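Every protein chain but one is kept in place in this view of the complex.
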Amino acid sequence: MTTTTAVSTSAANQLAARGLDLRYGDRTVVSSLDLDLPGGAVTAIVGPNACGKSTLLRGLVRLLAPSAGTVTLDGSDIHRMSARTLAKRMGLLPQQPVTPEAITVESLVRLGRYPHQRMLSPWSAADQTAVEDALARTGTAELRDQPVDRLSGGQRQRAWIALALAQDTELLLLDEPTTFLDLRHQLEVLDLVADLHAEAGRTVVMVLHDLGQAARYADHLVVLKDGRPAATGAPADILTAELVEEVFQVPCQVIPDPETGTPLVIPRARKRI
Amino acid sequence: MNETLLKAPSAQPRTAPATPPGGALTRQRRRTLLLCAGFAVALVLLTGLALSTGQVEMPLMDALRALVGLGDAGDVLVVQEFRAPRVLSALIAGAGLAVSGSLLQRLFRNPLASPDVIGVTGGASFGAVAMLAAGASQLLIPLAALGGGILAAALLGAFAWRSRMAVTRLVLVGLAVQSGLAAAVNLMIVRFPAELADSALQWTTGSLYGRTWTEVRFGGAAIALAVAAAFLAHRRLSVLDLGDDSAGGLGLDPDRARLGLLLLAIVLASLSAGLSGPVAFVALAVPHLVRLLAGPPTPGTLALTALAGAVLLLGADHIVLHLLPVQGLPVGAATATLGAPWLLFLMIRQGRLPQRSES
Partner (left out) sequence: MTQRSTATATRLRRLPAAVLTVALSTTLLAACGSNGPEDTKSASAGSSQAAGESSAAFPRSVKHAMGTAQIKSRPKRVVVLDSGELDDVTLLDITPVGAVAPHLKTEGGFPAYLKGKVDGTKDVGPMGEPNLELIASLKPDLILTSKVRHEKVYDKLDAIAPTVLAETTGQPWKENLALYAQALGKEAEAKKALADYQARAAKLGEELKAKYNGTMPTASVVRFVAGPTRLYQKASFSGVVLNDIGLRRPASQDVDKAMLDVSPEQLNQADADLVFVTTSDDPSKTKESEMQQTSVWQGLTAVRNNKVFTVPDETWMSGIGVQAADEMLADIAKAAGVDAPK
C-alpha cells in the first residue's frame, strides 16, 4: 500500500477519520478506517462499485452515524457539533437529490440559506447576496425563473451546486456529481468545481467514477477497495498500473495525459478470438 | 411512492418564456396575494350569506346587527346561537383540514396523502363512536374525536418508528390503522341499539350540526395555534422537499423534522375532526386546487390553502343546509359528493401529464 502526503494542504478544513466503522444494518461497509483529507485541496474518492466510497462520504457529512470511531473536522468531532454549525461549514451535493415539483432555480438556491436563518428571521441582504453570488458563479443566473425539473441534466446539476454554494461553506462535498451527464456537461461541472477551488478557495471532496477525470481534477486521491484505502496521495504519485489492476481487476497501462500530464489509465485490449 | 413527483432526468431544456419584470418569485407572490384576496372576499360574502339565510328570514343588515346582539331577540338567538357557531366551525375546521392535508401531501411526497390515509380520521371516528357506545355525555364527543386521532397517530408511530419514518411504510401502516379503526367503528355501529347507531353514523360522516361556542372557542384557538406552527415550520418543510440527504446536508435532521411535522398535521386533523367530524375530501382536494391555481408551495400558498379550505367547507355546508331538497344531510356527504369527481379529474389530469410535457 502506498501512502504519500498530498501536495498543497492548509491547516483549516481538514477532515479526518479514526477507526471509523460504517454499516447499513448488519452489513459493514467501512471498517476501522483511518483517513486524513487535506484542507484547501480537491480530493477525489475513487474505487470500484460497492467499495464504500459513497458510504464514506455520507459518514463524513454525518448522514450516516458511525458504529465505531470518529470523524473530525479540524480536530472537533462532527457528531458533537450542532447540525446547524456543521451545515455552515460543510455543504453537500447528494448523489440523487430530489427536485421538488415546479420549483424554480432561484427558489431552490435560496434553500441553501437554511442553516443561516433563524425561525423568525426575515430574508436578509446577506442571504440575497449569497444567492446572487451562487447563481453567478454557477452560470445559472439567467435560469433563475426556470423550473428546475425542466432544465437539462447539466443545468440542473449546476443549480444544485449553486444551492450548496449559497450555503456558504468552506467545505464542499459532492457525491458523484457527473453521473447521468454527457461528456460535455461532465466537464462543465468539473471545471466549475475546479474554479470554485481556485477562485473561492473551497475545499472540495468528491466521489468520482472516472479515474482519468479524478486524476485530472483532484490534488489528492483516495483509492478505496472493500472499504479500505488501497492508496492515498497525489494522483501522479499513486496511480500505477499495478494499483489499478489490484483495485479494479483491470489490466492496463498508465500513461501521462497528453493534455495535462496527469496519469491516464488505458485498459489493455482484450485479445480477439 | 415518491417516484410520482420525480421527473425523468432527461427532460428537455426549455427556452425561457418572456419574463415580465420582477421575476418568477415576485410574480408568484403577486398571484398568490391576489388569490388570497379573492378567497378572502368569497369568505366574507359566504359568511354574510350563511348568517342571513335560513328558515328565520332576515336581511343581511339585520343579521349583522343580531350578530352583535342588536335587534329582535329571536334574530339574535338564531344568529348568535345557531348560525354563527356553525359558520365559524366550518371556517375553522375547513382551514385546519386543508392545512393538515397540505402538510401531509408534502411530507409523504404523495398527492393522495390525507388524514384519511394515515388513520387520523378513522381514529377520530373511533373515539367519537366509542364515546357514544360507552354512553358518556354527548358533549364529550369532540374531545373523544381528538383523543381518537391522537391514538391513531400513536399506533402509526409505534408501528412505523422502527423504519425511521420511511414514507412507504408510514403510508402502509397508516392504511392498516385506518382500516382497523374503521372496522372497529362499523362493528360498534352494528352492535349499537338502532337509535345510537343512527347518531354514530351521522357523526362519522362529518357534520357541523349543533356546535357550541365552547367548542368553537377551544377548537378555534387550538387550530389557530397549530396553523401558525405550520407557517413557522414552512422552511423546514421546503428543506425536507429536497430529500433526506440534502436536508441532512443543510443541517436538518429529516427524521426528527418529519416526525414533528407529522404530529402537527395529525393534531390539526384531529382538532378539525373534533369540530366537524371526519369531513371527507377537504384535506385531499384543497391542496391540489391551490397548487393548480398558485403553483409550487410557499408560505403564501399555505395561507391560500387555509382560506380555500374554509371557503370550501362553508360553501359545502351552505349547500346541504339550504340548496338541497333533503333536510339534515351531513356536510361530509356533500364534500364527498363534490370530492369524488374532483379526485377522478385529478387522476385523469395526472395520467395525461407525461404526454403533455412531451408535446
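Points to keep in mind about this one:
Going in written order, the chains are labelled A and B, and every chain counts its residues from 1.
What we mean here is this: contacts are C-beta pairs under 8 Å (C-beta built on N, C-alpha and C of every residue); 3 or more make two chains touch, one makes a residue touch a chain.
Note that the structure is predicted; figures quoted are calculated from it, not measured.
Under the touch definition stated at the start, the shown chains contacted by the missing one in the entire complex are B. In the complete complex, the hidden chain is touched by one of B:Phe159, B:Tyr209 or B:Trp342, namely B:Tyr209. Interface note for the absent chain: among B:Ala197, B:Leu259, B:Ile319 or B:Leu346, the touching residue is B:Ala197.
Touching residues on chain B toward the chain that is not drawn are 54-56, 74, 77-78, 80-83, 137-143, 189-191, 193-195, 197-199, 202, 207, 209-210, 212-215, 327-328, 330.
Assume only the chains that are shown with their structure count from here on.
The residues of chain B lying in touch with chain A in their complex are 2, 5-7, 9-14, 16, 19, 23-25, 109, 232, 235, 238-239, 241-246, 248-253, 295-296. By the touch criterion given at the top, residues 58, 61-63, 82-88, 90-104, 106-108, 111-112, 114-115, 117, 119-120, 142-146, 149-153, 155-156, 163-164, 167, 173, 180 of chain A touch chain B in their complex.
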